[in-house]
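Every protein chain but one is kept in place in this view of the complex.
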Amino acid sequence: MLIAAIIAIFVAMILSIFRGVVGTTLYDRILAVNMFGTKTVLLIALLGFVMGRPEFLDIAIVYALINFISVIGVLRYSDTNQFKHTATDNETVKKES
Amino acid sequence: MDIVITISSGFFLLMGSFLCFSGGIGLLRFPDFYTRMHAVGVTDTLGAGMILVGLMILSTDFLVFAKLVMVLLLTLLIGPTTSHVLAKAAFHNGLMPRGLSTLEQDNNKVYSTSNP
Amino acid sequence: MVVVAIAIIRMKDLFAVVMLAGIYGLLSASFFVAMDAVDVAFTEAAVGAGISTLLMLVVITMTGRDEKATRHKPLSALLIVTVTGGLLIYGTLDMPYFGSADAPIHNHISPRYINDSMQEIGVPNIVTSVLASYRAFDTFGEVVVIFTAGIGVLAMLSVGRRKEDDEEIASINDSMHEQHLVIRIVAKMLIPFIFLFALYVQFHGDFGPGGGFQAGVIFAAAIILYTMLFGLSTARKVINQTFIRLIAAIGVLLYGCVGIVSLANGGNFFDYNVLASDAIAGQHLGILLIEWGVGCTVAAVMIIIFFNFAGRRELYQHNKHSQNKESS
Partner (left out) sequence: MLMGLLNYWIVVVLMMSGLYIVIAHGNLIKKLVGLTIFQTSVFIFYISMAKIEGGSAPILADDITVYSNPLPHVLILTAIVVGIATTALGLSLVVRIKEAYGCIEEEEIQQQDNDQQAESKAEEVA
């Protein structure tokens, strides 16, 4: 059962990498990073159980926190970046979508 | 007792992995950003929760259980928040959902100028 | 990972490059977990995926997102790369196979660490005991390197600021922050938890994955989160600049002092056995103090680096803003 879950999460990770590479818009990439982070948390928790060393869960907590912080940071900075030259960036975003 | 634990944890794990998997498919196949975000935001939180509950049932140590509860609370708190912030930022910066009419785009312009 | 790396090569938009670099960091960290390197995965998660991504983003907002299309001599570069790669692969043919237990590096010194460290140091986490006791001198060097990098960033980026500028920047920031109500509340709930978790990592490093380096980075990450959401000027009021510089120096000093005290007590430099009457207790005390030194320095240097980058960025935006005003 654990193995099946690991495989499913692995496939989901690969899919999200694909979305991150293909992208189209900025926000798709951020979304892919976010999902990838959550999947990594789960993967590590599962790996800890499979290897029989559940101490790994500390790392899972760190991942969850860092994922949150980095997504917030990305949004914060991409936000202000675009406010500064709103016109050009908006146009490109619209074209891409 | 043993078999109950195995079956229930297996059920949760399989449900969780199915949700994660479908979230991944949705992320890849849906047409525009907002639908993708819907797919990911919903399935991610519930799928992660399911898998963590499944692991909780399997865990024997109290410390491990407590840590799993912590991870679960964190994902429950963080997942929706990031989805919310992401959607808000995307909308503020003028990324329109697919198939919206020009009328609504005008509305959006009014909205974004009133909130500089 | 190879896919992500190649995608990074092809990508022009620097923002996407940085996002992919973040994914790359997470990927390599999960690889480290699969390879049993828990402590390393811990550090890489906090550093590679979190802080370096943020720093690069801050710089990109200052320097612009687009990369020029010109590449100089891609063909010759490709040639060099292929030849070097071919030579390296030829070199790997002589390597012992992956996972084999009788490879040379497993025979020389690590059996001693694995077998004897429990009796000699009394700490279950071998990585911690090697890091803080057997090879404490190396780690001291690393800490000094980090400290020096912090000084370098300070020298490069710190800005003398005028008060009226400060107030104007603060007012701009405040108007921006009104929007972020939801994350602010969630962050207020999370930040104390992160501090607590950092302390747990600091003290639990003897028994599980963790230690000074990781705890320092997590602590700094909490303060960075606060800075991002509540503005730099607020964060500067909470954490005094001079104080944080002092903390960075005190961490290094604490580390060095432990060595000198053990020297004065008649042992070698960083020989903790003489710190207490009992050898094991001495080791515990020494490792605790040293981890504290490392944690202080790392946290303080990371905060200094981030503050300086963010301060530069605000000044830059402020200048741009006033230029726009003048021209219009």
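Should a chain be cited, it is by its letter among A, B and C, assigned in written order, with residues numbered from 1 in that chain.
Just so it is clear, a contact is a pair of C-beta atoms (placed from the backbone, for glycine too) under 8 Å apart; a residue touches a chain by one contact, two chains touch by 3 or more.
Since the model is a prediction, treat every value here as computed from it, not as a measurement.
Across the complete structure, the visible chains that the omitted chain touches are A, C. The chain that is not drawn here is touched, among residues C:T92, C:T242, C:S277 or C:S327, by C:T92. Not every partner is drawn; the one left out touches chain A at residues 51-53, 55-56. The omitted chain makes contact with chain C at the following residues, 1-2, 5-6, 8-9, 14, 17-18, 21, 24-25, 28, 31-32, 35-40, 43-44, 47-48, 51-52, 55-56, 59-60, 62-64, 67-68, 70-74, 77-78, 80-82, 84-85, 88-89, 92-93, 95, 97-101, 103, 105-106, 109-110, 113-114, 117-118, 124-127, 130-131, 135, 138-139, 142, 145-146, 149-150, 152-153, 156-157, 207-209, 213, 217, 298, 301-302, 305, 308-309, 312.
We adopt the following convention: only the chains that are shown with their structure count from here on.
When the C-beta pairs in contact are tallied for B-C and for A-B, the bigger tally goes to A-B.
Residue positions 180, 183, 190 of chain C are each in touch with at least two other chains.
Along chain A, residues 30, 32, 58, 61, 65, 67-68, 72, 78, 83 each make contact with two or more other chains.
Residues of chain B touching chain C in their complex: 77-78, 81, 84-85, 88, 92, 115-116. Taken in their complex, chain A has these residues touching chain B: 1-2, 4-5, 7-9, 11-16, 18-19, 24-25, 27-28, 30-32, 34-35, 38-39, 41-42, 45-46, 49, 54, 57-58, 60-61, 64-65, 67-68, 71-72, 75, 78-79, 82-83, 86, 89-90, 93-94, 97. By the touch criterion given at the top, residues 6, 9-10, 13-14, 16-18, 20-21, 23-25, 27-28, 32-33, 36-37, 40, 44, 47-48, 51-52, 54-55, 58-59, 61, 64, 67-68, 70-71, 74-75, 78-79, 81-82, 85-86, 89-90, 92-96, 98, 116 of chain B touch chain A in their complex.
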